[in-house]
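I'd like to ask you about the structure that follows.
The complex appears here without one of its protein chains, the remainder shown in place.
So, chain A:
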């Protein structure tokens, strides 16, 4: 049973009188432990698909089932609770909370989950150690480099041990050296912690680091040169 099932999902936007359809009945399966890169040209819909799977956007039609929950049927409040329990989001621009320290930023998702303060502290320390930023725990985002900020962002995404970690252009605002560090860190998270990872990138080199590469072309998903239709997924 796949961990993530995207079944015939379409997404339409109204742009004035024009209707834009970045996703046209796309289907995709992601298994537990997968590391999938979503690539494509600008505006191809890769970030849209990622946001739909992350539950921060609503599909026009189709189903998205993550860990046996059809998230397209969840109300806004329930969807927020679901995100807290199942999704770790790595943003392109880090999106750390400026008034909170690195430690507090990482702790934020855990405040939404039922756990004791000591359990929270333990989990934050493990996550900070995983991204090698224990020494920066008390620093504020403005006191850190872009790479360090992104590592804190990754720690925040993995700290709650989510079902899926989604990363939207996680290296988009970083230099080459830092990009390499972040990509290595994401690979490690997938291999050593066994976390399922979905990464959107426009950088084919970065995409190659994933176990599976999927391209979005004209609203369709292509893997290994073939479209990933729902029929294909059922027979696969």
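One rule holds in what follows: contacts are C-beta pairs under 8 Å (C-beta built on N, C-alpha and C of every residue); 3 or more make two chains touch, one makes a residue touch a chain; residues count from 1.
One rule holds for everything that comes next: contacts and distances are computed from a predicted model.
The subunit not displayed here is recorded in UniProt as "ABC transporter permease", chosen from "ABC transporter permease", "Type-4 uracil-DNA glycosylase", "Acetyl-CoA C-acetyltransferase" or "Protein glxC".
Contact with the omitted chain, checked across A:16, A:114 or A:194, is made by A:114. One of A:20, A:74, A:100 or A:126 touches the chain omitted from the figure, and that residue is A:100. When the full complex is taken into account, the listed residue touching the unshown chain is A:54, out of A:54, A:67 or A:130.
One chain of the complex is left out; on chain A, the residues touching it are 48, 51, 54, 56-57, 76-77, 80-85, 87, 89, 91, 93, 95, 97-100, 104, 108-109, 111-114, 156.
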